[in-house]
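Left out: one protein chain. Kept in place: all the others.
Lettered A, B and C in written order, each chain numbered from 1.
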């Protein structure tokens, strides 16, 4: 990131390329043509409790279920599911699942990941209900990625306003992954055909997080710097902001407000309105609405200064520490939790919280932050 | 469309392919890779009056202007403009402008349209400010289509909430074109790489309108059956429904409510929330929000029965006749209005209004419509 | 109303007192202290169908029910009910029920109406469940008015967001009554302690409608000129405008869009956002949100010109004729429908629709209205 003084204009948008110092090899095999993030398979320890959270509280629709798993979709979805809750001994993520454009893209996925030296498996009848021929890999970052094209169509409930709840979730929007080396992860994802839309850096070029898309929204997935591989969150979209507020109100009415971890608020990055919840296993779910179109190949990348107090929340609301430190385990293809590799770069929390961290509201302003804005970075001296 | 009784489910979604009886040839040259509808060039007869409407009333942002033209963009746009108001003697559309993925796609556009026998022109420095190398054609349907890639980047105002108005327009969403033979137009657009997302048909296979996209929304353009070539409307998106209501409220406060032609309402087709305005020259502008993702190649097509009273307005509000009959002229590459060819298929208004037309709210219900819902199709007997 | 030219400012707010030429006597007995409109008792011909409409579609909450009647309340109500559906042979209104401040106000109501020569009845245990000591009268205009203080308290569901629907009704807002002589009705209501907040007049002093309040909103009831006594509508409030749109969306999904008679739209009078529905018996229900505080004794009265095309709908949307002509019967204290007295003053529909009627968008503007705005007053020539 440029060392020059930041502009006094309201937005910190100095675009700066991410430098990868330790890149993964780029396969010579062409990448599969990924359409979008399509589904996540979550392992949950209490299936009834999880079903109650996602169905009764959040209003996702059950496409199909049995004693081992519940298949859920959002109101505007026409494929079989966007979320699978599967009963298991350890809360974790079994698959980040992407849809590809054609059946042949699965052959490309196999070749692409084999060339990367990854463990690759394929099942003609699919690993889960509703989905046909599928490839599952442990990717170079340790994440269980799935690719599929064949899928059962179900009713798109977009017009079924008789079924909408005040907080209706209409679309799976994105994943967010925790990985130690963000530039390395970005390089790999770019070889898979993803494009960076926004990132957070500091003046020394440390990259704290990056957002990348296939479909023309701000992201299909993001890479967040931290000990990984872990799943930071999965995000569903609503139509409007009041839908997100309605979810909070309902959680209050159910005396489950402790499921609200962070927000609601306006993101700096992505410009979307957001809310973070924690499900009964602690899996983090974001509710998200109104980012912007990113489909042009020269879509401007927005690089945020890590010290900008509005980067994570445009209103300057402090980020709770748990949001930085906690995330879900991910599984290998045998169903065992992946071991974690520690981040060696500075953590975003350390850069902005505590004795050595700092943040600003106005880049050129030496005035102290008011006490009520110091939660994020001066926790030790709050009272 | 199937002659079988319509389902009792709330949505008429029998998918039915459009049969083209009089197709245009499909060029052997590959089509240019169109990203999205990007801009419209409108000829207006009173530049000051039009500027006042689009800037002071609707809040579009002026990127650049001179005595001949005003270049406008929406809040989330990063290219130079989405709308050009150009002073001229006859209100008309000078260009429907699409952005293509690469500079080389302009060569493809030239070859594609030459093979179709169209008049094709190209200007390395562009026809308008802010845009470089451009191709303009009179397409086989008589419309002035423009393709470009090179464009000047300007500030994306997405985060500039200090500039937002209550009815802020954030994105150009789509065009809508009037043409006599909808299936023929659809065939041509499919050869250009567009994909149908929804259409309106009757039991005899007459196609009244079709919606087609490149970016994954319901449309980048739609073909509406009628005497053509004419421009039916250009549409801008807002974030939320209340933004659209705020535009109506403001027009009321300005004592300009007669600029509201139809709506606000909920579309059946597209499921979006909408409003139709008429600018000082009578050009129709739609304000639009919240359709759905259509980016998968097997995205289900929704075919609506022309007699379904909820197809154009989900709430059954009658369509005003002017919406069916009035549209803007389009220009040839010399700037002269294109002559019109009459539609020979049944018109949607005739099929649904008047002594011989009919509509229903429930397909299996013989009960008469209440008087207040008969406006659309029983105008002669309204009182 | 002043004959002077109307201001060019956007709002027609020339305040003009209503002149009563044929007043009712003002009782010497003090009027009861009315708190607010509190409940309506509706006679419905198909109790199951009505229950389905008000409970399953509109989401009112059942406090209590039996085979003869259903008692319903809105989300923020703490008294037993706001609406009673009672099975009966003829669709009609059995009671417009007002709550008074103290038990002693019932004695005042008895004396007040006896002095007016009205039929007055009283029942210590109340006429309906949940309500104690009550007075029922046939008022001088022929309406069945009820007054009560004692009432069973029930849970105020305001915080129960787990029970909210997207279109949740939170409060009974007002009644609207049809009566031939509006000034005479206003005079009577003023003697009962109501205060006019807005009205519609013409340049000759004809009064077409008047809005009157006890609680500090625009009205607890309105008097609409027409053959009467009849009930024009009963209105419930939502929190926000999107709640009203959600009701329309749901009616569309249920293929019941023909229940939508008029709107949604923004009223000129009251400045509220509105929607008019018709229940299975044709009783009209308004959904209403966001009028303004009127509690100061010198609250400015807003007088609208009957020819102002934005008075009934701020966006100039034509009023459907049925809204002017149709209304519900009301019952006498024996349960028989009241005979109607014809209005002799000009009707609002005649003044604004048809060969002799006229309306304007801008008072000083001779330009013709566009075709799509002529629905209200040029129906015969619409096509």
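Please note the rule applied: a contact is a pair of C-beta atoms (placed from the backbone, for glycine too) under 8 Å apart; a residue touches a chain by one contact, two chains touch by 3 or more.
Owing to the predicted nature of the structure, the values given are computational and were not obtained by experimental measurement.
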| item | value |
| --- | --- |
| Of A:51, A:81, A:108 or A:262, the one touching the omitted chain in the full complex | A:262 |
| Omitted-chain contact residue, chosen from B:127, B:159 or B:175 | B:159 |
| Residue among B:139, B:249, B:305 or B:371 that touches the chain left out of view | B:249 |
| Missing-partner contacts on subunit B, residue numbers | 159-166, 168, 240, 242, 246, 249-250, 252-254 |
| Contact footprint on subunit A, counting only the chain that is left out | 10-11, 240-242, 245, 248-249, 251-258, 260-262, 264, 266, 268, 273, 278, 309-310, 314-317, 320-323, 353-354, 361-362, 369-373, 375, 379-380, 382-383 |
| Subunit C residues that touch the omitted chain in the full complex | 10-11, 13, 35-36, 76, 78-79, 99, 101-102, 153, 155-156, 158-160, 162, 170-171, 215-216, 239-241, 268, 271, 290, 292-293, 295-300, 314 |
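Methods note: only the chains that are shown with their structure count from here on.
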| item | value |
| --- | --- |
| Remotest chain, subunit B as reference, centres from CA atoms | C |
| Same vs different contact residues, subunit A with subunit B, by half of numbers used | same |
| Interchain centroid distance [CA atoms averaged], subunit B/subunit C, Å | 40 |
| Distance between chain centroids, defined by C-alpha means - subunit A, subunit C (Å) | 50 |
| Of all residues in subunit B, the ones touching two or more other chains | 10-11, 240-241, 268, 314 |
